[in-house]
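And now, chain A:
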Amino acid sequence: MTTEALLALEHVTKRFGQVVIAEDLSFSVGAGDLVGIVGPNGAGKTSLFGLISGDLAPGAGTIRFAGRTVTRLDAAARCRMGIGRTYQVPRPFGDMTVFENLLVAAQQGGGLRRRASYAAAVDALDRSGMSDHANVPADRLGLLQRKRLELARALATQPKLLLLDEVAGGLTDPEVAQLVEIVRDVNAAGITVIWIEHVVRALTALVSRLTCLAGGKFVGDGEPSAVLAEPAVREVFLGTDVTAALAGGSMTAAPADGDRSEL
Partner candidate 1 sequence: MTEAAHGGAANGGTANGGAANGGAANGGRPENGTPLLEVTDLTVHHGQLCALDAISLRVYPGEVYAIIGANGAGKSTLLRTIAGLHQPTTGWVRFDGTDMTTLRPERRARQGIVMVPEGRRLFGSLSVEENLQVGKTYARPGPWTIDRVYETFEWMRGRRNQRAAQLSGGEQQTVAIGRALVANPRVLLLDELSLGLAPVIVQRIYAMLPQILATGLTVLLVEQDVSQALRVASHIHCLLEGRTTLEGRPADVTAEQVEAAYFGLAGTARLPGGGSEP
Partner candidate 2 sequence: MAWLNAIIQGVLTGGLYALFACGLSLMFGVMKVVNLAHGDLAVVGGYVAIGVITVTHIPVLWSFVIVVPVMAVLGYALQRTLIQSALDRGVLTTLIVTLGLSVVIENGLLQFFTANSRGIGASMALVTGSFSLGSQIQIAYLLVLIFAVAVAVLLGLQWFLSRSSYGRLIRATADDQEAVQLAGADYRHVFGIAAALALGTVALAGIGYGMYSDLDPTAGTDTILLFAFVAVVIGGLGSLWGTLLGGIVLGVAQQIGAQINISDELLAGYLVFLLVLVLRPQGLVSRRAQS
């Protein structure tokens, strides 16, 4: 297949002072894909989303979406082009009802007019399972509902690409399973999904492609269980000894040298 990728990052570099979020990073996602991203604390996963959604500008490199170069395009414009995202800490418009929140998303983000925006909001309600809560003020929602609202708002903006940022955190097992099904249906309807998550089992149950972001680079990229078994990926999370042990070595390690010369 030679169709152009829906999203392509080419040689993107981004640093915050000493901390490297992306180092000559190249990454592409095809239309209809369902990709999971894992990575240690502070690796810059959310910042990666910021680069894609337009909240952050890269230090170097190009970002292309739907055939256009969007590197210099601001977040609102990218949203109208079809990049939707959720944020780690759900921040709905508290005084407004769930439905009103979705209406804003559909009109502003989706660029839809009155009639169409109502339809889009209702559709987002259905897909996220929030129909029962349509008239509840957003700040009265419980955690799971808030996360669903985050998802619904992103859906209401009529995205082609949906970026999910750690939406499974704090949910119980059955809730995680429900969320996974919602995302599966969303993807089946044709929306491309990239999901950052530290609840790894949510991803392994769903995605066909997993990669790990560490030290500004992607480590491993492919089928989830294969990626998690790769030494380089294991080492990111579990360190050298455990990785060596999993590969057949011994886990009892000699104590580190007491060299205190330079810090």
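Methods note: contacts are C-beta pairs under 8 Å (C-beta built on N, C-alpha and C of every residue); 3 or more make two chains touch, one makes a residue touch a chain; residues count from 1.
A word on the picks: all candidates are chains of the complex that A comes from, given by their letters.
Fair warning: this is a prediction, and the values are worked out from it, not measured in the lab.
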Touch-positive candidate for chain A in this complex, from 1 or 2: 1
Residues of chain A touching candidate 1 in the complex: 19, 40-42, 142-143, 146, 166, 169-170, 173, 198-201, 204-205, 225-226, 228-229, 231, 234, 237-243, 245-253, 255-260, 262-263
